[in-house]
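Left out: one protein chain. Kept in place: all the others.
So, chain A:
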Amino acid sequence: MNAIRKKKNVPILSVRDLKVHFSLPGKGFFGPERKLKAVDGINFDLFPGETLGIVGESGCGKSTLGRAILQLIPPTDGQVVWLGRDIVGAPHREMQPLRRDLQIIFQDPLASLNPRMTIGEIIAEPLVTHKPELGKDEIKARVKRMMARVGLLPQMINRYPHEFSGGQCQRIGIARAMILEPKLIICDEPVSALDVSIQAQIVNLLQELQREFDLSLIFISHDLSIVRHICHRILVLYLGNLMELADRDSIYAAPKHPYTKALISAVPIPDPEIERTKERIVLTGDLPSPINPPSGCVFRTRCPFAKDVCATDVPSVDTINDQHQVACHFHERM
């Protein structure tokens, strides 16, 4: 059991059988409407102070899952239990106060900031919306304090986003997300667009904030090296389905799902000797279309271990121990 669970075993968030199906127009004028199952029945818990990584190739449903949790995309089915209460379908009036605790930061820092607002206004906006009673001076003081905390010079408060580098824009996004002292931040590829040296700065900042404020984080990324560094547990997604969910050490030291194994072995290691001699599982082809996913195990068209049964039977999500779940007919042999 990891330390975080031992300490606080009441989840802050429970996601149950969550589905997001997009309706697409049919082929041709009279074709039947088609369903794109972006998220297709996901279950997990998140504990206070924990970082859960969500990984998988692009298009596998990571962002949709993150947004559906925050009710930014309405789920098709399932539950999102936040602090003991299902928030799926909650009316706007009830969601509004919860939004204080639930924040998100995005991959493209500049594009996610309003170019016509000063960074002071951008960071203050959530406070103005949720705590207008604080008054102008207090809001300004809090904004400056938060700017200093995330490594921005408070005297830059009246500058505009385009005057900042990518790394600094991400700090602005983090300050805005942190200003209400939320309980959960969903980070959707927050460092994917940044240079290596800047990535490390932002990851360190997120980890410090997490400790200081007992934050829970959902860290969406396609970079499995960063995820290994920052996440306590990792959920591996493929075509909207959970393939594996386990604590960090199990995922990296003893992955049980062929997709997890392939993802990990594809990450280049910055050491010529190790990189040139390591064992690799090379996947062929691309992600199949989620409009017409493979029968049985959704991964079977690219799985090097697939057998006949994989085409007919959907593997159940088996629990290996209370820290490790895997959806593969043959996980015992992996």
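List of remarks:
Here is the rule we use: a residue touches a chain if its C-beta (ideal position, glycine included) is under 8 Å from a C-beta of that chain, and two chains touch if they have at least 3 such contacts; residues count from 1.
Everything below uses one rule, namely that contacts and distances are computed from a predicted model.
Its record in UniProt calls the unshown chain "Oligopeptide transporter ATP-binding component", which is the match among "Serine/threonine-protein kinase RsbT", "Xanthine dehydrogenase family protein subunit M", "protein-glutamate methylesterase" or "Oligopeptide transporter ATP-binding component". Considering the full assembly, A:Ser165 is the residue among A:Ser165, A:Ser295 or A:Ser316 that touches the omitted chain.
Of the candidate positions A:Glu275, A:Asp313 or A:Glu332, contact with the unshown chain belongs to A:Glu275. Among A:Glu138, A:Asp286 or A:Glu332, only A:Asp286 touches the chain that is left out of the view. For chain A, the residues touching the absent chain in the complete assembly are 57-58, 165, 167-168, 195-201, 203-204, 207, 222, 224-226, 228-230, 249, 252, 262-264, 266-272, 274-276, 280, 282-287.
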